[in-house]
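Below is one structure, written out as structure tokens; the observations come after it.
For this depiction, one protein chain was excluded, whereas all remaining protein chains were kept in their positions.
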Amino acid sequence: MTERVPILRIGEVLVVSIQFDLEDQTVLHLQEDLAEQIVARSARGVIIDITALEIVDSFVGRMLATIADVSRMLDARTVVVGMRPAVAITLVELGLSLGGVDTALDLEKGLARLRRPARSADRV
Amino acid sequence: MVKRDVAADLVALLSAEGRDVAAEWAQRASGPLAGRMSLLALERELRELYTALVEALRQGAADVHAEQMSEVRALLTELSRSRARQGFTPTETAVSILSLKRVLEPVLQEGSVEEAGSYFRLGLLLDDLSMFTIEAYTQTREELIIVQAEQLMELSTPVVKLWEGVIAVPLVGTLDSARTQVVMEKLLQALVDTGSEQAIIDITGVPAIDTQVAQHLLKTIVAVRLMGAECTVSGIRPQIAQTIVALGIEFGDIQTKATLADALQLALRKSGVDMVEHAGGHR
Partner (left out) sequence: MTAPWSAGEEQQLLPVARSSDVVQVRQMIRTLAQQCRLSLVDQTKFITAASELARNTLVYGGGGTVRAGAVEKGVRRGVAAVFADEGPGIADVELAMTDGWTSGGGLGLGLSGTRRLVDEFDLVTEVGAGTTVTIIKWAR
């Protein structure tokens, strides 16, 4: 049995804080669990906190993109928060730009982002 | 493989009776250095080396890489390092070692056939030692260059906070991939440290832009976005704008502004700060 990542709820927002190096199977579980929880709890937003993650490889990157896509279809917005500088540099070099994923510097700014209208609309 | 007795012959050659070989060596070596190093310091250095070399041979050292030669190698490394730091050329450094050959040269005329043979073998050994010196010298120089390049890079990429939530990097000079790496790291770390959601890269001081440089800039901007901040490029001079278009580089939805002031104004507006012209300004 692999570990599962706990999903917390704050109001209409689901918060996932990834605290350990994820096995691929755990990543897939998280993806499924989140989709279920968005519907079950009528969530309008999802925050995935990756502050503790030392690396994000293409597998985890793909999970983040998929969660963003799936939650969008379920009428919820996803914000990935706390990506470390070294991780961002590595993802860019790897060729993953996570185009459809909204990001914020930390949890607080992520919550604030969810309270504002979608990011594409506030481009000046 | 040099046999033990051969090594002993070399020791005999080096400890020529009635002569202070080390002193003569220093004398001979001082010529090419043209007074840029005191004879006293040179003699101290070479005497130490001489003693170590004789000792190594006495213990049966076969070549420059022999275990018994470790002291000699350490001294040579030290000598090369100090020469490299003081700005001596590789030739001037190697000559210090090779001049020992000249000191012992009279053996060829006055000595026996066996002594001439020993001289020849010692010559080979000294060649190897001087080669080792050159390598150590080059290594020191390389290290110096790396350190200087790093310092230069650090100096040339400051990240400044312009406003609460707004940081900027004014880029000056050529942007290559090593430099971009440093800029990227410093900028991203500054986003975390200051909690800024707006970053400005000002390229007023960048002389030219090619496909590669544009790629580097794009990567930095994508990384800034991944962290959850926005990035504006400012200071794009007319001819750089023309180059970018001519090269067909896709700047996509990247926010660009002509001047740093414009970029700051935009960044402030995005972070919810309104700039209002004060009545006093019209006086």
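Some points to look at:
For clarity, chains are labelled A and B in written order, and residue numbers in each chain start from 1.
Basically, contacts are C-beta pairs under 8 Å (C-beta built on N, C-alpha and C of every residue); 3 or more make two chains touch, one makes a residue touch a chain.
What you are looking at is a predicted structure, and each value in this text was computed from that prediction instead of being measured.
Checked against the hidden chain, the listed residues A:Val39, A:Ile55 or A:Ala112 yield one contact partner: A:Ile55. Only one residue from B:Asp20, B:Glu114, B:Glu143 or B:Asp210 touches the chain missing from this view: B:Glu143. When the missing chain is restored to the complex, the residue among A:Asp21, A:Glu36 or A:Asp75 that touches it is A:Asp21.
Interface residues of chain A facing the missing partner chain: 2, 21-25, 54-59, 61-62, 84-87, 89-90, 93-96. Residues of chain B in contact with the chain left out of this view: 139, 142-143, 181, 185.
Note that in this section only the chains that are shown with their structure count from here on.
With centres set at the average Cα position, the gap from chain A to chain B is 43 Å. Chain contact summary for the complex, chain B toward chain A: residues 181, 184-185, 188-189, 191-192, 195-197, 219, 222-229, 253, 255, 266, 269-270.
Those residues of chain A that touch chain B in the shared complex are 79-81, 83-89, 91-93, 97-98, 103-106, 109-110, 113, 122-124.
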